[in-house]
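Note that one protein chain is taken out, while the other chains of the complex remain in position.
Right after this comes chain A.
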Amino acid sequence: MSSKEGGFRKRKHDSFPHGQRREEKDSINFSSSIMTSFKMFQLELDTRHDKYERLVKLSRDITIESKRTIFLLHRISSASNVEEILTESEVKLDLVRQKIKQVAQELMGEDMHQYHRAISPGLQEYVEAVSFQYFIKTRSLISLEDINKQLIFTEDIKEEERKPSSDSPNKENNTWNIKVTPVDYLLGVADLTGELMRMCINSVGNGDIDTPFELSQFLCEIYDGFSYIGNTGPYEVSKKLYTLKQSLAKVENACYTLKVRGSEIPKHMLADVFASKTEIIDQDDGLS
């Protein structure tokens, strides 16, 4: 404790005359034009960094909540709990959208791309969650337009009063919107395929024989889509293509086994067969 304090004191001692020396030496006028403009720069940079940090924090929250929603959706076992879980996930996603609304408010009047790196991970996770829920509901892929449509927020008085940081009351238009970029959408959809693969294996384990085939079909369409884009997209997209291929292979193999063994084994025993199959696949997953 005392040594730590000593170290601190020493440093302070070292730096203090140093600063004083400079002031004396250069006889710097702290109201000179250079100093005044740098004070303004300080203000501008600090404002920008603060905003960035706030956005990173929001993005983290969005990521965490979206992940939880995905876990929740995985609990669907094609039994009677479907409706219940879907409603619950809708509530969760609404909470996520409230966070995204805050992001939109932060970005009001700013160039979205300037802060894109701060919020991109959160948006991708949100796309993954929302498209997963959409798939479970409708068995199809949500479009970028539909996602963006949900991210238009209109004025809500109660929300307004709760947030002291917002300066929007004096703004005339009371809508905020944020647009998911095509690249974020693609990356989110690529992540979605991983979730679909898990869902496929799970449903096999549950003895559901139809879902795997639907998923295989759907994944195949997405894979075709990504192949069509190929390397026109940015680097991250082509990177995901490899993982996507692996997911697709797993699902196709599951369907294959189901077809071959399905005709041999009585239906009530299928669950046992695939319960063991799931373990093998999971082990493979862990190794790779």
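Convention: a residue touches a chain if its C-beta (ideal position, glycine included) is under 8 Å from a C-beta of that chain, and two chains touch if they have at least 3 such contacts; residues count from 1.
Note that contacts and distances are computed from a predicted model.
This figure omits one chain of the complex; the name its UniProt record holds, of "Glutathione S-transferase U19", "Proteasome subunit alpha type", "Hemoglobin linker chain" or "Translin", is "Translin". The hidden chain makes contact, of the residues A:Q42, A:N81, A:N174 or A:N253, with A:Q42. Touching the missing chain, out of A:L141, A:I209 or A:L241, is residue A:L141. From the set A:R54, A:H116, A:R198 or A:R261, the residue in touch with the chain omitted from the display is A:H116, counting the whole complex. Residues 21-22, 25-28, 32-35, 37-39, 41-42, 44-46, 48-49, 111-114, 116, 138-141, 143-144, 182-183, 185-186, 214, 217-218, 221-222, 224-226, 228-229, 232-233 of chain A touch the missing chain (whole complex, contact as defined above).
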